[in-house]
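For this view, one protein chain was removed and the others were kept in their places.
Presenting subunit A:
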Amino acid sequence: RGVPYQTVTLIHQSMVKRLPEHVQVDDPAVVKRLAKKLERQQIPLRSDYGYKVSLFSHLHQYSRKAPLTQLLSIPSTVIHPSIVRLGLQYSQGIVAGSNARSVALLHAFKQVIRDYTTPPNEELSRDLVNKLKPYISFLNQCRPLSASMGNAIKYIKKEISNIPSQCKEEEAKTKLLTCIDRYIEEKIVLAAKAISKYAIEKISDGDVILVYGYSSLVNNILCEAFEKSRKFRVIVVDSRPRLEGREALRRLVQRGISCTYVLISALSYILPEVSKVFLGAHALLANGYVMSRVGTSQIALVARTYNVPVLVCCETYKFCERVQTDSFVSNELDDPDDLMVTRKGKTQLENWQDVSSLGLLNLVYDVTPPDFVDLVITDLGMIPCTSVPVVLRVKNLDQ
């Protein structure tokens, strides 16, 4: 009799959510509120750069040449040095990719916890959470948090607030460090192993597999399949301006896998040869849409036209309760200067800032509708795209 009542309240809690600040840049009241909050936390406010396309005026657009750390005083008294380093690595793109960013974040938090001492008359469970808030704001300013990072932070905050008050500091800190290690081990490392196991069943000899950009998980799967002596070859599709496919290509060729490399515009040319498409994901949304690197939806669309199966590989810790139907409402705008390129000695867009009617758009993510995706391989098994809310519900009940 008690259980149905509890589940109803759970649903209510998750429904009431405030819209995050980073998708309300066009609302001056919200911007002012954020500025005040950052001032209180003694974190500098990062300013937008360049002409923003009107469709995306609600999002931030930063320049890589003006990192937030330049506005900080050295040494910073408010922000832990490992967090400052992490923020810089994020904003310069040195640490990129959903898994890499989450793992780096967790390691930085471990360092913070190690160096933490409870001030007198304070409880660790409350004070540590308050200490982490400005760090999270700072990292958000350096680069908007990813869904996986959001889930990791939620987990840490929950673990910290669950520390009993009579627990001694050293004991509490070791407990937290083991929790974080276990999270990384379970949700990322072991999940990757489980996903590889399922995915390798789907790879047969003679397959031609298409991958897009660099996904650590998909690369892992391909390397393990190659080790288990499956005979296949890989086509790596890449796109400007990030050109992440080169990294994937390098790693695959190092293992000895035979690879082909094309740009995304050559997709229709290369797809008739392909037998399967493996894609990584940045997050899986509750309405079944897959949020991934921009270009993924295009690959899924063209693959669907040629009747090639599309398999998305995603760990469950990236599942997100948000819903989204297009790539506009919530996205990330990268440095627009990245689109500039020099061909035949001429850089056409060199002075794009001077031309008032010219804008450059460098999107980072896009959402793929679930009808383009045939299967999602997670650590819990192989599910269709539409079963994501079921998994989320199961996870919520567990916790």
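As a convention for this text, contacts are C-beta pairs under 8 Å (C-beta built on N, C-alpha and C of every residue); 3 or more make two chains touch, one makes a residue touch a chain; residues count from 1.
Simple rule for what comes next: contacts and distances are computed from a predicted model.
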From "Serine/threonine-protein phosphatase 2A 55 kDa regulatory subunit B", "Tubulin gamma chain", "Translation initiation factor eIF2B subunit beta" or "glutathione transferase", the hidden chain's UniProt protein name = "Translation initiation factor eIF2B subunit beta"
Request  = Would you mind spotting which of A:Ser102, A:Ser297 or A:Ser330 touches the chain that isn't drawn?
outcome  = A:Ser297
Key: Selected residue (touches chain absent from view) among A:Asn162, A:Gln348 or A:Thr386   = A:Gln348
Note = Of the candidates A:His22, A:Lys175, A:Lys202 or A:Arg246, the residue in contact with the absent chain is A:Arg246
Task = Check each of A:Thr117, A:Gln166, A:Asn307 or A:Ser357 against the chain that is not shown and name the one that touches it.
result = A:Ser357
Request  = Over the whole complex, note the residues of subunit A touching the chain we left out.
outcome  = 53, 55, 239-241, 246, 249-250, 253, 258-270, 272, 293-295, 297-298, 301-302, 305, 326-328, 339, 341, 343-344, 348-349, 352, 355, 357-363, 366-367
